[in-house]
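Note that one protein chain of the assembly has been removed; the remaining protein chains are unaltered in position.
Order as written gives the chain letters A, B and C; numbering starts at 1 within each chain.
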Amino acid sequence: MNRHDIAWCPGCGDFPIRATLEKVLRELPVAQKDIVLTSGIGQAAKMPHYLPYSYFNGLHGRSLPLAVGIKLARPDLTVIAVSGDGCHYGEGGNHFLHTIRRRLDITILVCDNKVYGLTKGQSSPTTDLGMKNALDPQGNQNTSFSPLAVALVAGAPFVARTFAGDPQHMETVLREAILFKGPSVVDILQPCVSFNKVNTYAWYRERIYRMEEPQKDRYEAIRLAEGWGDRIPTGIFWRDGQFICREGKEMFRRHVTESAVARLLNKPCIMMR
Amino acid sequence: MNRHDIAWCPGCGDFPIRATLEKVLRELPVAQKDIVLTSGIGQAAKMPHYLPYSYFNGLHGRSLPLAVGIKLARPDLTVIAVSGDGCHYGEGGNHFLHTIRRRLDITILVCDNKVYGLTKGQSSPTTDLGMKNALDPQGNQNTSFSPLAVALVAGAPFVARTFAGDPQHMETVLREAILFKGPSVVDILQPCVSFNKVNTYAWYRERIYRMEEPQKDRYEAIRLAEGWGDRIPTGIFWRDGQFICREGKEMFRRHVTESAVARLLNKPCIMMR
Amino acid sequence: MEFNVLIGGEAGQGMFSVELELTEILSRLGYHFFATKNYMSRIRGGHNYHMIRVAERPVHALSGKPWDMVVAMDSAETERRHRPALREGGAFIGADRIGQLEAEATKTFQDVTVTSTLLTGLILSFIGADPAAAQAVAPDEPARTALAKGREFAARWGLEGPRSLSPKAGDHCKLDGNQALALGALLGGCQFVAGYPMTPATSILHYFSAVAPEVPVHFEQAEDEIAALNMALGASFAGLRSMAATSGGGFALMTEAVSLAGMTETPVVVIDAQRPGPATGLPTRTEQGDLDFVLHAGHGEFPRVIFAPGSVEEAISLARRAFDVADRWQIPVFVLTDQYLADSVQVMEGRVPTKILRRETPVFGAGYRRYEITDSGVSPLTYPGLSEARVEIDSDEHTEDGKITEDIGLRARMVDKRLRKFEGLRQEAVMPTRFGDRRATTVLVSWGSNRLIVNEAVEALRAEGIAVSSIHFGQVYPLTPPMARGLARKRLICIENNATGQFERLLRRELGLKAAHRILQYNGECFTVAGLVERVRKILG
Partner (left out) sequence: MEFNVLIGGEAGQGMFSVELELTEILSRLGYHFFATKNYMSRIRGGHNYHMIRVAERPVHALSGKPWDMVVAMDSAETERRHRPALREGGAFIGADRIGQLEAEATKTFQDVTVTSTLLTGLILSFIGADPAAAQAVAPDEPARTALAKGREFAARWGLEGPRSLSPKAGDHCKLDGNQALALGALLGGCQFVAGYPMTPATSILHYFSAVAPEVPVHFEQAEDEIAALNMALGASFAGLRSMAATSGGGFALMTEAVSLAGMTETPVVVIDAQRPGPATGLPTRTEQGDLDFVLHAGHGEFPRVIFAPGSVEEAISLARRAFDVADRWQIPVFVLTDQYLADSVQVMEGRVPTKILRRETPVFGAGYRRYEITDSGVSPLTYPGLSEARVEIDSDEHTEDGKITEDIGLRARMVDKRLRKFEGLRQEAVMPTRFGDRRATTVLVSWGSNRLIVNEAVEALRAEGIAVSSIHFGQVYPLTPPMARGLARKRLICIENNATGQFERLLRRELGLKAAHRILQYNGECFTVAGLVERVRKILG
């Protein structure tokens, strides 16, 4: 991929995410043709354009219902939704909650730069309380959104955080998330060199530590996932080995037959009271 | 209020909720005229029609942004949003998350019958996994939504559960929720005699117990809030005494003046780059 | 010779059961009938009423004539409202008689809900239905006993056989409008439906969830309507013919995704089952108020087609066609229905078509370009996972291979490509249907659910010596010049269930046709034949 074709700022955290994702997908035990990406709108949401897979780059906030539709229609496909924090947690917050609840095998990747990048730096749900920017000159007045804790209480069986500045770690986490059978959520800490002057590579490097393995206790996982400040854990917070994934129905190329319709017609009326 | 004017089924849990709310509001140390209710659409959302206060009965799922607009415009008003589980957690799920984050003094009451009542019994977000109904003849396939746990991780400083079959308890909880300064969430377990044949008065009576006081540990509160089954706690799960509520700006009847506009005109251009 | 009955009461008092049981037996006996209902947006209480018309020829509308029978399941409201419209000598079944039936049901069957079967038996007796035949088609033994008991009550109350109606429907099936649409969707190859409950669309969703265990289709209940249409687009992209069904308020939430379908050229069908607006309006009543909205829904410009069936036959055929058109032209296609059609149970004579429309999926090589610019505007469509061909779909303006572009020349060519589809769509537009004597100078114009009400009014007017004909638009967009043929010099009366005459304005804008008069109704009720005849008569003087 010609670097010049990529519409991100030089130094953007999306570049290492892209490179890692490309590697992970290439090495995945899944045929290239069977991988499908969905995304919304934002800088991160341009990701599928820079990877050699089928994709549906849809509307801001709506990557997840697209992914749900695809997965239900074609359980044979590996479906990954990748977008920004504004897209997944802001405009798309309702889908974030309810897609997790659907128990489908969908991977949700969030390039979390804690800001609306493409629209030039406004507060996103993950922006810290008190942060100032053009639309919040007095400082953001909202409690910062804790995406992984929300994912956990919404019932996500696989919840992880990684960092765009740690490709090795990203690689492991992304691979595991994609291979996990069920809705998996990965929040990727992504420095935005143009609009987030606080949460920089250096800032993260000072604070981040790797958790070696998932928590045994879900509430401990929630507590850790909420933690922010001097020490920021990365890694898999929670991985539910017992999770029962919903299996889609095979329908593609299995058409409704004329005899089936005739059978339905002979049944008593399906009528809603 | 003439009982006959009320469009609920005889025996519906919404009746005791209404009666209790009427009592609590009447006894509140707030003038009747300063109380405003908002609601969405559904059986529960008809509530404001049966109470003697100003109200805005808006769209399905949208009671909360209405409440936010009202509270920001008129910090002097006491604002209560009351609707069903489908309305607040389904269609309105994104507003549920983000209204809590806004740190405003808004009370969110949910008449939770674990079903879409007005549209005749489909699964709502709080419907249990596996429950069957007309639109889910094979049984609901989604993880049941845990509203209070989500409220807690979204940052709600006041989170409670009460039961339509326990008016005394409701009364205390609703009063405290309304008097609490900040976003407060009360999930009210509400039997639906027409469509929910499982979670009946009797079913709840067998399982419910009262917590005497709020938890000291937020994670313990989350754990309890998620609990469902043989033992169902009611009461205030969490109450953050330290919470700093966002204060709105007094604007009503304080108009922009012509001299202020003239001053603005003399400033260098406000232009977004 | 016909029979009109109204069964009223509070929600939950069993009127719907009477409608279901009676229409089922009428159908099995081979009667022509039509049934529809007015109900409130509540689960218990209030005032609902079901209206059933039985006749010796096909009927597809409320007659609007005085009732032959009024059944009041409640104590006062039905009597107060509807007894004044009972014809002289008509039968009134009031609280006391219902009480006797309930007592019987409780005593003999230990089940008060059997009252509906008793009433069914009573009504069958009233219309002079053959008792033996009725017994033969009853679903089970207790039903047979109850029907017989119902007849006994009819006899006891002197209501036995005063009307003598013969069953004259041939081979037929009975369908309501939503079942017909759902069936049409199946025949159009639809395999994926997403939706969020909303009256009067919910029963379309119910149909799909009910048949899903038997056929390869899936219904997904979405968290909101935004998700619903985006899910349908995802499923369509992945290879299934897909749809979303909702009513106006839910449709409002889908408009951004409608625009997405337009930009990404993703085939999809959306059914809008209209109800009176704005906002929540009258959630369980009928209106044709969303035409303008659906026609212009979504920001930006892209081709679309809108169908508005006027009968159960047309509901099947146009829903079926909708999927075919959406898929072949890669556009969003809309079907407008309304509560009236959705909730009206009708007899459909003749065979239901069972031929399923589908398209072979072409498979392409690695050089596949999803948005290849072609003369027809249609690019090759395939699905991910079938070959090396990557399917790249983008909501921004894009290159032929689906990458974001800001090349202004390409932008204009892509707009042209998408809009060029209109040429082909116009060529295959569904022509309106005509009814009555074409030489009449007055033409009643309708679209959507009013078709058969209008046609019966045409017949009634002709019987009075008033010459009118009618034209019905099953396809309301695009409108093409051939559709207007012969209409320019007619006196047009546009009949719509809305307050502003939306279709009449569209005729003006698209075909330059000016209607001389409009007959509008927007109180939430459907037209009746008698009501319409009266209004046409008033206009014609």
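Just a few scattered comments:
Throughout what follows, a residue touches a chain if its C-beta (ideal position, glycine included) is under 8 Å from a C-beta of that chain, and two chains touch if they have at least 3 such contacts.
Here the structure is a predicted model, which is why all the values come from computation and not from measurement.
Contact with the chain not shown here comes from a single listed residue; of C:165, C:263 or C:305, that residue is C:263.
Here the missing chain is touched by one residue of B:12, B:70 or B:232, and it is B:70. In the complete complex, the hidden chain is touched by one of C:150, C:216, C:267 or C:298, namely C:298.
Remark: the omitted chain is touched by one listed residue; of A:93, A:183, A:235 or A:248 this is A:93. For chain A, the residues touching the absent chain in the complete assembly are 4, 7-10, 41, 43, 58-61, 90-91, 93, 116-120, 122-123, 125, 134-138, 194-195.
Touching the omitted chain from chain C are residues 40-41, 46, 226, 247-249, 251-253, 255-256, 258-260, 262-264, 274, 276-283, 285, 287, 289-290, 292-293, 295-302, 395-397, 404, 406, 408-409, 411-412, 415-416, 419, 498-500, 502, 505-506, 508-509, 512, 522-525.
Where chain B meets the missing chain, the touching residues are 7, 32-34, 36, 38, 41, 46, 48-49, 52-59, 62, 64-74, 76-77, 94-95, 97-98, 248-258, 260-265, 268-273.
By definition in this document, only the chains that are shown with their structure count from here on.
Each of A-C and B-C has its own count of C-beta contacts, and the greater count is at A-C.
Inter-chain centre distance (chain A to chain B, centres taken as mean C-alpha positions): 29 Å. Here the CA centre of chain A is 40 Å from the CA centre of chain C.
In chain C, the residues that touch at least two other chains are 202, 206, 210, 212, 223-224. Residues of chain B found to touch two or more other chains are 90-91, 93, 120, 125, 134.
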